[in-house]
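What you see is the complex with one protein chain gone and the rest in place.
The letters A, B and C name the chains in turn, as written, and every chain counts its residues from 1.
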Amino acid sequence: MNVQLVGRQDLTLAAPASRGTILEVEDLHIAFPSRLGPREVVRGISFQIGAGEILAIVGESGSGKSVTARALVGLAGPGSQVHAKALRLADHDGEPRSLTGLSERQWSRIRGRKIGFVLQDALVSLDPLRTIGREVGEPLLTHGLLPRNEIGKEIETLLARVGIPDPAVRAAQYPHELSGGLRQRALIASALAARPRLLIADEPTTALDVTVQQQILGVFQALAKAGHGILLITHDLAVAAQLADRIAVMQNGELVETGPARAVLRDPRHEYTQRLLSAVPSAATRGRWLSTQGTRPAKPPQPERVEPILALRDIAVRFTRPDRSVTHAANGVSLHVHPGATLGIVGESGSGKTTIGKVALALRKPDAGEVLFRGHAWSQLSERQRRPLRRHIQTIVQDPLNSFDPRYTVERIIEQPLLLHTDLAKAERSARAQELIQLVNLPPDVLDRRPTALSGGQRQRVSIAQALASEPDLLICDEPVSALDVTTQAQVLDLLIALQHRLGLAMLFISHDLGVIRHMSDRIAVMKDGVIVETGPADDVFDAPKHDYTRRLLAAVPRL
Amino acid sequence: MALRRFGIIAAVLWGAATITFVAVKAIPGDPVAILTGGENVVDAAEREALVRQFGLDQPLPVQYLRYIGQALRGDFGDSYQYRQPVLEVIGEAAGPTLQLAGTAMALALGLAFVSALATAGRRKGLRTVLAGLELAVLSTPVYWVGLLLLTVFSFYLGWFPIIGGEGIHALILPAIALCLPLAALLAQVLRDGLEEALLQPFALTVRTRGVSETQLRLRHALRHAALAVSTLTGTLFAGVLAGSILTETVFGRAGVGQITLQAIKTRDMPLLLGLVMLSALVSVLINLAVDALYLLIDPRLRRAAR
Amino acid sequence: MSQALDIVARVRIGNRAGNPWRAPGLVIPLAFVLLLLAAVALPHWFTALAPDAVDTDAILLPPGPAHWFGTDQLGRDVFTRVVYGASQSLGIGIGATLIGCAGGVVLGTAAGLTPPVLQRLLVRLIDILLAFPEILLALLLIAVLGRGPTNTLLAVGLSSIAGYARLVRSQVLRVWQSGYVEHAVSLGESTPAIIARHVVPNAVRPLVVLATIGVGNAVLSASALSFIGLGVVPPAAEWGALLADGRNFLDTAPWISFLPATVVAVSVIAITILGRRLQLLLSHGSVP
Partner (left out) sequence: NQVGSQPIAGGTLTFGLASDTAIIDPSITGSSITALITRNLVDSLIGQAEDNRFTPWLAERWEVNADNTVYTFHLRRGVTFSDGTPLDAAAVKFNFDRILDPKTTSSYSKSLLGPVAEIAAPDAATVVISYKQSFAPLLQGLSLPYLGIQSPTYLREVKSTTNTVVGSGPFVLESFTKGSGSRLTRRADYNWGPGYAAHQGPAHLDAIVFRYLPESSVRLGALSSGQVQAIDEVPPANFRSVQADNRLQVVTRENPGVNRSLFLNTSKGPFADVRVRQAFQSAIDAPNAVKAAYFGSLKAADNIFGPSTLYYDPKIAQSWGFDPQKAAKLLDEAGWTAKDGDGIRSKGGERLSVRFVYDAAAWGASDLTVAQAVQFSVKKAGFDLQLDPVDAGGYTARTAANDYDLTSLYYVRAEPDILRTVFHSAYIPPNGANNARVKSLDEILTKAIGASGDERKRLYGQAQAEIIGQAYAVPLYVVAYQLGASKKLQGVSWATNAKPNLYDAWLSR
């Protein structure tokens, strides 16, 4: 990581002071109006950030992390009521100034100028219709810090500072022409443009691959070293562990535990922190339940040398883009999934994982190679021939909402395969649906609801119930948990494993999360650019990676 | 690519011409009566002569082929009603209509921008009033608005005499009458586009940079809203003929709307065909222009197009 | 205008947040539209007079207790005519929209799902129809069919098909590429079943909103035809015809066109608001 910090004596901006408290928050309350009166989503939290310090706030979804961060720049949201005993930001001279009761004008002098803000979703946080350069330079223009003709130069400096190569070229490009990592860096550059002392980053790495995430984290470390105070919001404990000096754990609008990073992670005091930590899948969690911390029974022994239930042979898939360029989404991919076993596929974004999943499901015809299901032709069949067999191979996807007809109730969704593959009567189907919904630990009353009225975890369970309805032998799971937070993820993963044990399912498990893959898989295939670079038993691949790429991937994963 | 575009334009024009031909031929009644003004004053011989002169004695396929062939060469023949080459008739009428439509469109865009920028996502009271007014204008028949404007501003106040020639003065009232519904529609769509853009994550990012609300609208949100607005502007402009039929009738202005109405009422086949071709051409060209504008506004589309 | 209907329908008038069911913007227009529908079904509940009852002793009376909206040049009660006109106008509006939507669904679905060659042909056909200004198409149709309420309905309806078809096609393509269609394939559903169960119902959903707004539009289009003199045939009390007739008495008896004009405007406003509310409700997902 080569981050340059360019000296800027020519600017009339103070460099971040090297010591002292930058931000002080005492007893912060945030409420939103609702039908039943104001609803407090942040209830009396207090914390401080010093110069050169990184404070990470962690917690599950909806705990109030983002709202807290936004309240610090006066943008908690329309209708929000923000109260605090004290909310103070150190000025350039180091004197604390209160942030309460500011007018919109006063706020706009603070935003960007004194507090830089990096938003959660790098992919959509830059104006897609404007060049990177104009976006990065906007704070300079807005706060009138530099004459127009000097801004261009400064933009390049800023882009270089966050480690963007070829800054002059990048400045002239549009967001869609940049990868996620570059976009996130540009956002950071923009947040830093006016040299604020405090930088707030809300989930700055969620959408990024591990290797790219590692680079971004490097940028933050360098910034902290340069004296910036950083408030990092994340749900990823490992990221917090790697980066933060101190960690604050948030649950339900309250900080349940605050302390030095090491102490909080090694020796969690609060029950919630403990639960959170133990729910993170990793090498250590293999053979354990994630959500209850108990050891799980060993898998029933696999019969040796059985024929694979699914075999991919030399699969190649090519996409031709509108501009005629060809992408090899899969190139000579060969895989086997054995009955009752889990094959994990891991790889970075765009490596071809989903494509392989679709080929296995015969939703996409491979351009070369063939797929065999239970030793018989599968990809070569016509859809008509395949249809009766489809009940044996089912799928669970990342975003079930997209896979359900929005007009259907949960009951109808679960009955869909029953209607297709069985001749059960209406009452029998209903009964079976009840059964299935119990199997995935959902209350029976969800049957009448529509998927939009369910939480992410519940939807994922409905998806599992539907997949199980036709009593399949093989489940293709494409990123089934990556939209869920740690605790929900733990429950879903536990459920899948329990079902596998009970029903003897085979699974093709696709994920970009190495922890999840290691937790779940018997064997692992590592994919890169449409090619399987390494495959083998899970422990072998993780503990003794043979391929260079696997090694790099593993090195980039933050650890608790 | 260019060739394909051209092919599409040709196909659309041909299709439009064919549909019109079929429709005109399907209109019941006697074309010669129309040629002669509907009075039963022609004898059989004259009928014959007229029928022959306008080629109405040929079998339909021959008439069709002849007509398409001539249209290909840009020759739409003579208008039955005006006894003058169709292109000339249209040419004469196009000027005033273009003037009217252009003025109305410009006015409408101006009004819409001011109203939408001022009230998108803020000034609740004013927003409600303006949105209500727009809805009212949109829901009131155009000709009605025109008549009211005339009654008030021309007859009672005498500010804009409808007599007195072709100058800008005579253009104002009809242009306003034509522009109001357009402005109302554009303002609504623009405001909605702005509000949608302001809800997107990037808008929050921009706010965290300390950019003021007005600057946020002007620098960022406007371009996003402009996408839908440019489509709508194109569609409206292409469809302005509809508005001009009514406006021109109310204000007694010469123009394409008038001759279109006449051509339909009198079944002036060649003229009608010319008019349909004209509006099809305009519509196709405007669509192309809007596509080009899209590329200008949205860089994301540029690569796909290349 | 319905060519731009898809753009227009997306416009929200109220606040984006907030409960779409509770806003007063729902109750008042809904009540008004119900009132209109009542007038369509049971006009004699609203008035004891006949819409074509000429009374040459009561010509051009101003509004009063006996004649709420006054009387017209033949001494007919304007209020009665407005009430009876509701069935004409809304009938035309609703009928035309149904035709437009039905035609649009058929043409649009075909243009989205048939084999590529046919698809391209149908898309071109839609392009061609869209190249006609709607009113020109309607006028041509009237010329072919002749005048009268049914023909006005047909003309307005047929001329709006292309606009709806374009929308349906884009929806069909969207749904066809959606996750749940792909998922249905992996569940083992057959193609016709997918089209019938998933594609068409979901593609048609946005049309519900459009159709509501389309009704208002069709009422205005029909009234424009009447104004040009190619609408319904007297003594039909279609609203556009009322306005067109009344315009000759703008200064002597403004009420005979002003009051109907107000009713037209308010009706269209109510229908439009209702349509957009519906859109809001649908996008909130709380309505099937």
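The working rule: contacts are C-beta pairs under 8 Å (C-beta built on N, C-alpha and C of every residue); 3 or more make two chains touch, one makes a residue touch a chain.
None of the values given here were measured: they were computed from a predicted structure.
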Displayed chains contacted by the hidden chain, counting the whole assembly: B, C
Given B:49, B:65, B:199 or B:218, the one touching the chain that is not displayed: B:49
Contact residue for the chain not shown (choose from C:123, C:168, C:204 or C:253): C:253
Interface with the unshown chain - residue positions in subunit C: 52-54, 56, 59-60, 73-75, 143, 146-147, 229-230, 233-235, 245, 247-253
Subunit B, residues in touch with the chain not shown (by the definition above): 27-31, 33-42, 46, 49-50, 53, 81-85, 88-89, 92-93, 96, 147, 150-151, 154-156, 158, 161-164, 248-255, 258-259, 262, 265-267
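By our rule, only the chains that are shown with their structure count from here on.
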Graph class of chain-chain contacts, one of line, ring, star, complete, other: complete
Between subunit C and subunit B, distance of the C-alpha-averaged centres to the nearest whole Å: 21
Sequence positions of subunit C contacting 2 or more other chains: none
Overlap residues in subunit A, where contacts from two or more other chains coincide: none
Touching residues (chain side subunit A, partner subunit C) in the complex: 35, 78, 361, 363, 383, 386-388, 390-391, 394-395, 397, 399, 402-407, 416-417, 420-421, 450, 452-453, 466, 470
Residues of subunit B touching subunit C in the complex: 8, 11-13, 15-16, 19-20, 23-24, 26-28, 131, 135-136, 138-144, 147, 151, 185, 188-189, 191-192, 195, 199, 228, 231-232, 235-236, 238-239, 241-242, 245-246, 249, 260-261, 264-265, 267, 272, 275-276, 279-280, 283-284
Residues of subunit C touching subunit B in the complex: 1, 3-4, 7-8, 10-13, 16, 124-125, 127-136, 139-141, 143-144, 146, 216, 220, 223-224, 227-228, 230, 240, 243, 247, 250-251, 257, 261, 264-269, 272-273
